[in-house]
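One protein chain is absent from this view; the other protein chains keep their places.
Our next item is chain A:
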Amino acid sequence: MSTLETPSQTGRTEHGSSRVKRGLAEMLKGGVIMDVVNAEQAKIAEEAGAVAVMALERVPADIRSQGGVARMSDPDLIDGIIGAVSIPVMAKARIGHFVEAQVLQVLGVDYIDESEVLSPADYVNHIDKWKFQVPFVCGATNLGEALRRINEGAAMIRSKGEAGTGDVSEATKHIRKIKSEIAALSSMSKDELYVAAKELQAPYDLVVEIAETGTLPVVLFTAGGVATPADAAMMMQLGADGVFVGSGIFKSGNPAERAAAIVKATTFFDDPSVVAEVSRGLGEAMVGINVSDVAAPHRLAERGW
């Protein structure tokens, strides 16, 4: 080790900047983030190649079947998961519940998911995410919603899909919607962007930025209904930067193998021969519910605005 003669850091050292917050999401790209409800599952996920885990008390499929109010997890459970793995740990706070977010920040999670999977705590406002040093990921069903979340400080977006169903159709709909709305902005002339911002209900400056760059300023993952390697590869081919898998892994017959297979399919999303190979012999996928059979009031994607 060299010892130092002169200070080597000049200028200010900054924690919690946008670049640092968005940067962690950049490093997660091409990876799979897996829902886990205990330390044992977290270890299985890490061993299978998860790029991060999402700590929660019940996976969405159980929240859906058991009902009741779904809240932030017990801090003991989150501590246990943080202690069990060395990959990043995310945890969910209820939409608008800024105190749950304060608690999660104190616990030292690496990312907070302000999530529609939990019961909303505020039906008007989302959390002011700029106030936090820890970064946030938020769900979106369309570009306007994504830009409103970014405007509130989200450092990562995930398309919502319909969590806990194992039905990928809503995930498909939302990622296609976001991508097509970005493409539409890119082809507009400058004088059309004022109305576009109004129609998207999004800040004009962000709309102009998207029109110019042709991409979101933050990483875009997809979520909600991904249950198979082919589902994950399809999301990647549709333009997702990475994949969240919730109930799809630990509600299946062989979680460790399915998790590893989804990781491989996410990396080789454009190679059907790899997707075919890893899809063999995985046993039962999660049973699943067709989104069309879920009564509208029970659809999670409609939470958040």
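Keep in mind that, in the parts below, a residue touches a chain if its C-beta (ideal position, glycine included) is under 8 Å from a C-beta of that chain, and two chains touch if they have at least 3 such contacts; residues count from 1.
One rule holds in what follows: contacts and distances are computed from a predicted model.
Going by its UniProt record, the hidden chain of the complex is named "Pyridoxal 5'-phosphate synthase subunit PdxT" among "Pyridoxal 5'-phosphate synthase subunit PdxT", "Xylose transport system permease protein XylH", "Formate acetyltransferase" or "Phenylacetate-CoA oxygenase subunit PaaC". Although one chain is not drawn, the whole complex shows that of A:31, A:60, A:96 or A:225 it is A:31 that touches it. Seen from chain A, the chain kept out of the figure touches residues 1-4, 6-17, 19-20, 23-24, 26-31, 46-47, 49-52, 82, 85-89, 105, 108-111, 133-135, 236-237, 239-241, 260, 263-264, 267-270.
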